[in-house]
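As you look at this complex, bear in mind that one protein chain is not there, while each of the others sits in place.
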Amino acid sequence: MKFTFLEIIDILGVMAFSISGVFAAMEKRLDIFGVFIIAFVTAMGGGTLRDLILGNTPLFWLTDKTFGWLVFSSALMAIFFRKYLRNFRKTLLLFDSLGLGLFTIAGMQIAMRYGLSATACIALGTITGCFGGILRDITLNKIPIIFEKEIYASACIVGGVVYLLLLKTTLIREVADVISICVVTCIRLLAVRFDVRLPSLYRSQ
Amino acid sequence: MKFTFLEIIDILGVMAFSISGVFAAMEKRLDIFGVFIIAFVTAMGGGTLRDLILGNTPLFWLTDKTFGWLVFSSALMAIFFRKYLRNFRKTLLLFDSLGLGLFTIAGMQIAMRYGLSATACIALGTITGCFGGILRDITLNKIPIIFEKEIYASACIVGGVVYLLLLKTTLIREVADVISICVVTCIRLLAVRFDVRLPSLYRSQ
Partner (left out) sequence: MKFTFLEIIDILGVMAFSISGVFAAMEKRLDIFGVFIIAFVTAMGGGTLRDLILGNTPLFWLTDKTFGWLVFSSALMAIFFRKYLRNFRKTLLLFDSLGLGLFTIAGMQIAMRYGLSATACIALGTITGCFGGILRDITLNKIPIIFEKEIYASACIVGGVVYLLLLKTTLIREVADVISICVVTCIRLLAVRFDVRLPSLYRSQ
């Protein structure tokens, strides 16, 4: 079995988001079945919306069993190792940010295959990156992370622009992939760490 | 007008979920228009998501008027007979469980037509069965029933496995249908009645 680089990014993204789903679900004390559902929703949400938008059906996770098993085993692993983790919130943030970066670039690559414009590629990358987390939070009855004060979708957009610029250089594509993924993930992590926010539209209260 | 057995299951499922939608909406004291919308959302939600996943568009309820009228008349009936019912919650539970069983098996049969794997068939049956109720609860701003403590999607999965096993026996297909529908509905009802829950991941509080 040989994987393309895009497939590897996709697999790592699915694993990262499954794990983030598990921790978000355990924070809300869902039963074991609910934990698996949230893992699946988080990991498949972005790709599902992307493919619905593109009209790319039957959806990939229905025809390709790999994804179901990947979510299942990642979730199982996360559940098993939960005892060794002190801080659910930080683990959740880390894996959420990783998934965000991986899926943004994976989504952009698929958009480019469809010959979409630069703006549309960035939009589709951002949707692929963000929607799993949005769906996870809506399903868990939380205010979606995207509307919290910290930078979220903005990280995808910056990473997307960086990616398109890098592709115009002489860099090998895989290197451009890795750099852009790191850009998205790091912006997100640094924004939370240093509490960076977008400028406010309102007078301070 | 002659119906296939699948069509009969589908019709009964639509009626059951329409009625469950009416009672859920009346519990929240929605106006008459809201009650009809929730009935429609509950009855069509599962099949809609199933067909979006399969790429089976334009959606059935848009091209086939039967479904609209079926929801309308079932909802009207439920509204009319509401005075004779003492316990909205129990009625809601009964019809929700019935719809769950009927739609799970209907969804699986459609998945089998697409030549999907056993796992994918069970997944699609579960989605068809559960999504109407999830959408109903989200729209009514309640925590989706699927995340409540009792067995819900698990009933669909068990029923789906039973169905696939029964199809391998010499049983007539229609008999396998009826048995599996009963399995899903009964598991759901018994789980609520005897308060059966999935094992907890957390230390007791």
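What to note about this one:
Note that the chains take the letters A and B in the order they are written out, and that residue 1 is the start of every chain.
Basically, a residue touches a chain if its C-beta (ideal position, glycine included) is under 8 Å from a C-beta of that chain, and two chains touch if they have at least 3 such contacts.
Computed from a prediction, not measured in an experiment: that's the story for all the values here.
Only one residue from B:Thr57, B:Ser73 or B:Asn87 touches the chain missing from this view: B:Thr57.
Between the chain not shown and the residues A:Leu12, A:Ile32, A:Leu76 or A:Leu116, the one that touches is A:Leu116. In the complete complex, the hidden chain is touched by one of B:Ile79, B:Ile134 or B:Ala191, namely B:Ile79.
Where chain B meets the missing chain, the touching residues are 26, 29-35, 37, 52, 55, 57-59, 62-63, 65, 68, 79, 82, 138-139, 141.
Of the residues in chain A, those that touch the hidden partner chain are 52-55, 114, 116-117, 119-120, 123-124, 138, 143-144, 146-147, 149, 153-154, 197-202.
The rule we apply is simple: only the chains that are shown with their structure count from here on.
Note: centroid distance chain A to chain B, computed from Cα atoms, is 31 Å.
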